[in-house]
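Removed: one protein chain of the complex. Kept in place: all other protein chains.
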Amino acid sequence: MEMTSSKENFNPEFRSTFQSSLDRDGLLICQEDLECSELDDKAVIVLRTSKDHKKNIEVVNEYFGVDLPEALCISSGNNDIKCLWISPDEFWLVDNRQNKAGILDKIELLPKGMSMIDNSAAYGVLEFTGKKMYSLLARWMSYDLGGSLSSKKVVSTTLGQAPVIVFRDSEDKLLMLVRHSFSHYVAGLLKDSAKRI
Amino acid sequence: MQKKYSWYSLLKAGFSDQDWDQAIPLVEPKSKYDVIIIGGGGHGLATAYYLAKECGITNVAVVEKGYIGGGNTGRNTTIIRSNYLRDEASSLYEHSMKLWEGLSEDLNFNVMFSQRGVYNLGHTLQDMRDIERRVNANVLNGVDAVVVDAKEIKEQIPIINTSKNVRYPIMGSSFQARGGVARHDGVAWGFARAASILGVDIIQNCEVIDIEVEEGRVKGVKTTKGDIIADRVGCVSAGHSSVIAKMAGLKVPVESHPLQAFVSEAMKPILHTVVMSNAVHGYVSQSDKGDLVIGAGIDGYNSYAQRGSAKIVEHCAAAILELFPIFSRVRMNRQWGGIVDVCPDACPIISPTKVEGLYFNCGWGTGGFKATPGSGNVFAHTIAQDKQHELAEPFHIDRFTSGALIDEHGAAGVAH
Amino acid sequence: MFLIDCPYCKESRDQNEFSPAGEAFIARPQNPEDLSDAEWADYVFYRSNHKGDQWEQWVHTNGCRKYFLVKRSTISHEIIKVAAFGEVTSDSEL
Partner (left out) sequence: MRIENHSSHQIDYSQSLTFIFNNKTYKGYKGDTLASALVANDVLFFARSFKYGRKRGLMAAGVEEPNALISLEIGGRYTPNLKATEVMLYDGLSAVSSSNPNALDFRALIKPFHRFMPAGFYYKTFIKQKVWAKVENSLRALSGFSKAPTEKDVDVYDHVFHHAEVVVIGGGVAGISAALEVLNNSKTERVILVDEREHLGGELFNEFSTDDAASTWHKDSIEKLFSYMNEDNSRLTLFLRSAAYAWYDHNYIEVLETNATGESLVTEQGQAARKTIHKIRAKEVILATGAHERPMLFETNDLANIMLSQSVRRFLNEFGVISGKDIVLYGNNDSIYSTAIDLNNINIKCTVVDVRSSEIQSEIVTNVKGLGVKVFQGYAILKANGTHLVRSIELSQVALQGKEWNVSGGSQQLKCDLLATSGGFNPVVHLDCHCGAKTFYDEVSQSFLPQKERNNRQVCGSVAGVGAWQDAVGDAKNKAQLTLKSLGIVKKINQDKLSTNYLNFFNVSQFFTPVEILNRPKVFLDMQNDVTTLDVALSIREGYRSIEHIKRYTAMGFGTDQGKTGNINGIAVAAKFLGISMSEVGTTTFRPAYTGVDFGAMAGREIGDFFDPQRYTTINDCHVSSGAEFEVVGQWYRPWYYPINGEDIHQAVNRECLAARTSLGMMDASTLGKIDVQGSDAREFLSRVYTNAWMKLAPGSCRYGLMCNEKGMIIDDGVSTCINDNHFIMTTTTGGAASVYSALEMWLQTEWSNLDVHLNSVTDQYATIAVVGPNARNLMKVLCQDVDFDRQNFKFMQWRPGTVCGVDARIMRISFSGELAYEINIEANYGYYIWNQVALAGKKWNITPYGTESMHVLRAEKGYIIVGQDTDGSMTPMDVNMGWILAKDKPFSYIGRRSFSISALNSEERFQLVGLLTKDEQVVLPEGSHIIDNKSRSIGYVTSSYYSPILGRSIALAQLKGGLSKMSETVLVKIVQEKQGLKEIPCEVSSSVFYDINGEKVDGND
């Protein structure tokens, strides 16, 4: 068996998080007023920093082209990169995969007290649309989606027994990040509940 | 007056309308006792009974803030077994088991001890290793125990789900045939009645609000019914042990947590034994009345409220359905909680304290009902002799300082 | 099931996102080696297990993952106050 070291000779098969749960059209759920599909081109980079120092905010802006969001909210610098507020010292940069390397390159430049780690493979991203999405999620989520998940807001919570992150990307769209080891479970719950919506 | 319970006295009472003696006479506290027991739960009442019966100390009062048996004794799932892992623990619980076997006769009160057997299910390979280890230890200690496989479980309990295609398939179980259940209230009342016949005062609705200590020696207690002098005070107040300890300027290494249980509506008998599963968090038996008596898990926060979170009971219901899918349309009739005093090594404290004449019996946590007679028995001797009963020695409070923990819950972490 | 105000997320969330993490203000001794066995045991095993309003630690396990302080009645379960870690350092404050 002959192999070379260059990457070009390979075509590594990328398996998305929900691959085995999707239907033929690549959808998890597809019914009246409720659709759920996977976005498999997203990169998730965890950025740990404190907003207490102005410098950190400047660094983030300079390197990644986004502002650190106001607590409790998400803000996006542009249509590609989004910065999610997870916790006072934790922000997630969500971008398209092809931009990942560019972001991670900056790790060497980060000042003390700031760190970064790629967690893209750990999460699958589901996109929900349709009027009935809250009705579906309320079967497994104690969070007040209707009352508190205002536009651009991000929330780290649970879906059944799985930890998930949800954020309201726009008025009629909701994204959910799921750890891949829970994907089988989460897909199962969602599909099962959708039958009764 | 009908003193002794028997068929004869029952017939006589039925024909003659003669009345029964008061099983629990209403008494007001005297000003002084040789021994005061704080807490009229099963353990406290048993302590008083054995003090009077075996230690010749009858000038004893049991002081209960509410009604006797209204603490955990009256709200537990009544499972009795003695198949504990550690030698120290199994000796103590086996001592208790032997007392259970003669208890109704001893007390002249049917506590309805029903030796219908107890299964402790295993669902993982590590569960099964632990079961083997425990059963083998039991047998070497003279405690009846066997390991049974899933097939045998199914033969004995046809309604249990032993399918392999469930989340936590049943791989096997330990089984103690002498284990079973008893009528919780009857245990408290039986001890109370027997103790009061021997001269013990049982004083209800009387809360201890302070403990008098002078120069390191206990002098008595202050209660809502006045001050009472005593040479020795035994504290057997389960969930409230820390509160009582504080009154004497002491600390006990326990934490109070809610533990919940619930019962179904009564049905015709269908489950004839006791089934426990730690991995799926639930235990169940069917009472003589016909209700399924189900014990759930513990809430993680401290509490003195006799109630817990919905999530715990709901998860428990799910666990019971994993084991017994046929119970799905059976309805929960009532749920409640008790305050259990959890000790870091899951073993009780039966011990003298730094205050002379003050003794503690606590830390039974989620499993002390089964120990009721044994605990009362060794505690009575400990108080009477001011020296720990042999079986109580390992349960000295000093073990937390010396490091000689008993660690009954040992194998908790599953890992590879 | 409690409704807990996370002082970091600044939002009330259901108890199922949180885990209790014991009594507050139990500081790890600076120099454990200097302690007697009894003092060490006091730190490791003994809690005040207070009946009444008690400061305790909770962690927003399935939220922001932050530990914080909650003053809660162990009798009524009422939550009286919450505070970020370090905001309160002893029972007497606030």
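Residue numbering begins at 1 within each chain, and the chains themselves are lettered A, B and C in the order written.
Quick note on the criterion: contacts are C-beta pairs under 8 Å (C-beta built on N, C-alpha and C of every residue); 3 or more make two chains touch, one makes a residue touch a chain.
Note that the structure is a prediction, hence the values are computed from the model and not measured.
Identify the visible chains that the left-out chain touches across the whole complex.
A, B, C
Which residue among B:L259, B:A317 or B:I397 touches the omitted chain?
B:A317
Among B:T47, B:S96, B:S114 or B:S256, which residue is in touch with the absent chain?
The missing chain is touched by B:S114.
Need a quick check: the contact residues on chain C for the chain that isn't drawn.
1-3, 14, 19, 21, 27-28, 31-33, 35, 37, 40, 43-44, 57, 59, 61, 65-67, 76-77, 79, 85-86
Could you please point out the chain B residues that touch the chain left off the display?
These residues of chain B touch the chain that is not shown: 5-7, 9-11, 13-14, 19-26, 66-67, 69-70, 74, 87, 101-105, 108-115, 123-126, 128-137, 139-141, 146-147, 159, 166-168, 183, 185-186, 189-190, 204-205, 264-270, 272, 280, 288-290, 305, 307, 309-310, 313-315, 317-322, 325-336, 344, 399, 401-405, 407, 409-416.
Since one chain isn't shown, list which residues of chain A touch it in the complete complex.
1, 3-5, 7-17, 20, 46, 48, 89, 112-113, 115, 117-123, 135, 138-139, 141-144, 146-147, 160-162, 179-182, 184-185, 188-189, 192-193, 195-196
Criterion: only the chains that are shown with their structure count from here on.
With chain centres taken as the means of their Cα atoms, state the distance from chain B to chain C in Å.
30
Taking each chain's centre as the mean of its CA atoms, how far is chain A from chain C in angstrom?
So the centre of chain A lies 31 Å away from the centre of chain C.
Rounded to the nearest whole Å, what is the centre-to-centre distance of chain A and chain B, using the mean of the C-alpha atoms as each centre?
50
Show which residues of chain B lie in contact with chain C when the two form their complex.
Those residues of chain B that touch chain C are 240, 242-243, 246, 251-256, 300-305, 309-311, 344, 400-403.
Quick check: in the complex, which residue numbers of chain C touch chain A?
8-11, 13-14, 16-17, 62-66
Looking at the complex, which residues from chain A come into contact with chain C?
71-72, 86-88, 90, 142-143, 148, 155-158, 163
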